[in-house]
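The other protein chains are all here in position, but one chain of the complex has been omitted.
Up next is chain A:
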Amino acid sequence: MDIYLPIADLPVNVFLVFAMGIAVGFISGMFGIGGGFLMTPLLIFIGVQPAVAVATVSSHIAASSFSGALTYWRRRALDLALAFMLLIGGLIGTALGVWLFGVLRAVGQLDLVIALSYVILLSSVGGLMVAESLRAIVRAHRDKQAPAARPGGHTWLHGLPLKVRFKQSRLYVSVIPVWAIGLSMGFLGAIMGIGGGFILVPALIYLLRVPTNVVIGTSMVLTLVTMASATVLHAATNHLVDALLALILMVGGVIGAQFGAQAGQKMRSERLRLMLGLLVLAVGLRFAVNLFLPPGEMFSFRLMEGDR
């Protein structure tokens, strides 16, 4: 059954889009991430303009991260104080990202920046995750003793001023790196159409030493607020959010996420990290192939601003 999308201006198969929502939702539930880094390229692949895809996916991620955040909230597995501090940076970053998004669109280089960011970010983060999880798996094989769940020791980040105590996370750190992490996540999310969970979770664990039990819930709160505000800002400035597309995606997404979460609980964490790492790396490499191989069609055209 085809349905005409009012903003994307093209008909799509409802079941295909719904299935994409379920599939990405499954992965997002399994790994505790938003899944935007998969959904945005998939939408571009079925013919949605990159700008509409990025703007629309933000609302889809908001839905799945709200559903996730509520679940963690009931288990008291999130640190609201830390999330609030991350948000201060996150909202500024989102506003900056949406602004730059509009500028790049006007200059005609938005697609390149989206593609380059995907290649650089996903390949490097994916590569690091694969390497780290492989080391963990090898270590687990060699001596059966599990490594400490919380990486110990302090880094230079802990020496910065403006220190704040986060009780839930049993953490006493400067707010400067917290703000900086929030800002980068909001910025990247608005430009790339990703929630950034797959970067935020490792950043919180390895840079700030946030305990693993609160990290996913906390990251979901940040993702939720940055993506909800990205939706509002994209809609208000660029008029590119397709509510109908978003609705189909988010209904599929929240259903898929439930099954994904169940599947994820049955797996060992380092295996899970390895799979996620491979997935992230694969998407990054896919974008790299597009950039480095000669394209089949050298030309493309796009509508100039104000002519919609």
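Just so we're on the same page, contacts are C-beta pairs under 8 Å (C-beta built on N, C-alpha and C of every residue); 3 or more make two chains touch, one makes a residue touch a chain; residues count from 1.
Everything that follows uses one rule, which is that contacts and distances are computed from a predicted model.
Chemist: Pick from "TIGR02186 family protein", "Sulfate transport system permease protein", "Alkylphosphonate utilization protein PhnG" or "Multisubunit potassium/proton antiporter PhaG subunit" the UniProt protein name of the chain that isn't shown here.
Modeler: "TIGR02186 family protein"
Chemist: If the hidden chain were put back, which of A:L122, A:A257 or A:L272 would touch it?
Modeler: Considering the complete complex, A:A257 is the one touching the chain left out.
Chemist: Among A:L70, A:V103 or A:V164, which residue is in touch with the absent chain?
Modeler: A:L70
Chemist: Could you tell which one of A:V125, A:I191, A:L204 or A:V241 touches the chain left off the display?
Modeler: Checking the options A:V125, A:I191, A:L204 or A:V241, the one contacting the hidden chain is A:V241.
Chemist: Per the definition of touch given earlier, which of A:A19, A:L112, A:A131 or A:A282 contacts the omitted chain?
Modeler: From the options A:A19, A:L112, A:A131 or A:A282, the contact with the absent chain belongs to A:L112.
Chemist: Could you pull out which residues of chain A are in touch with the chain that's been left out?
Modeler: 2-4, 6-7, 9-11, 13, 59-60, 62-71, 74, 108-109, 111-112, 116, 224, 227-229, 231-237, 239, 241-244, 246-247, 250-251, 254-255, 257-258, 290-295, 297-304, 307-308
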